[in-house]
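Got a structure for you, written out below as structure tokens; questions coming shortly.
Here the complex is missing one protein chain, while the rest keep their positions.
Showing chain A:
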Amino acid sequence: MATVGIIDYGMGNLHSIAKALRYVASDEQIEVSFDPDALARMDRLVLPGVGAIGHCMDELHRLELDAMLADVLGQKPLMGVCLGIEALMAHSEESGGVDCLGAFPGNTVKFAEPDAQPDGTRRKIPHMGWNQVRQERHHPLWKDIAPDSWFYFVHSYHVVPDEARHIAGTTQYGVQFASVILRENTFAVQFHPEKSQSAGLQLLANFLEWDGQAY
């Protein structure tokens, strides 16, 4: 039986992602754990999380999960979700500037404070709610997901990968930002697939089938 480990470093609510994975999993065994040795033995990993990146990196370090991740990144399929996408970048400007796991060269930046529109309305930060994801290339992770499908977002920062070839999906919110990034064995999304109804569940199912190829 294939195993999927959800990395629990104490940040945020992992019940939703566990429930959604269990809902789409057929043969996989889903486990939530903070034990680096147990997680290193899993076939696939999910790095979720919400909150601030400074605290996130501190906790990953304290629990020795950063060392485990350094060993397994690129070696087995891993999916980052929300704060997970930020943690996978080389650096973030959040929390006063933080070095992150470095699976993707690039930075995480805050959405620019929007200018008021002529009609007096303004874009809210956080970017919260349903927005569309443009699929920047064909990939098995997009299997059975319609172009421009809607996903549920909650975030105030977004990633800026150095290399365009790592961008698999983009979303428009004032700027067009990378909402899905992808390279060999590592895949990350800014939105919450576990809260994105049928499109989100399909993406989770596709992750469970993914052979780790980037192209």
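The working rule: a residue touches a chain if its C-beta (ideal position, glycine included) is under 8 Å from a C-beta of that chain, and two chains touch if they have at least 3 such contacts; residues count from 1.
Just so it is clear, contacts and distances are computed from a predicted model.
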**Study point:** Listed names "Phenylacetate-CoA oxygenase, PaaJ subunit", "Nucleoside ABC transporter membrane protein", "Imidazole glycerol phosphate synthase subunit HisF" or "NADH-quinone oxidoreductase subunit D", with the criterion being the UniProt name of the chain not displayed
**Key:** "Imidazole glycerol phosphate synthase subunit HisF"
Exercise for review: Looking beyond the chains shown, say which of A:R44, A:H127, A:H166 or A:R183 touches the absent one.
Suggested key: A:H127
Revision key, fill the gap. Missing-chain contact, candidates A:D148, A:E163 or A:E184, resolves to A:D148
Point to revise | Sites on chain A contacted by the missing partner chain, in the whole complex | key: 11-13, 15-16, 19-20, 23, 50-51, 120-121, 124-132, 134, 144, 146, 148, 150, 152-154, 171-173, 192, 194-198, 200-201
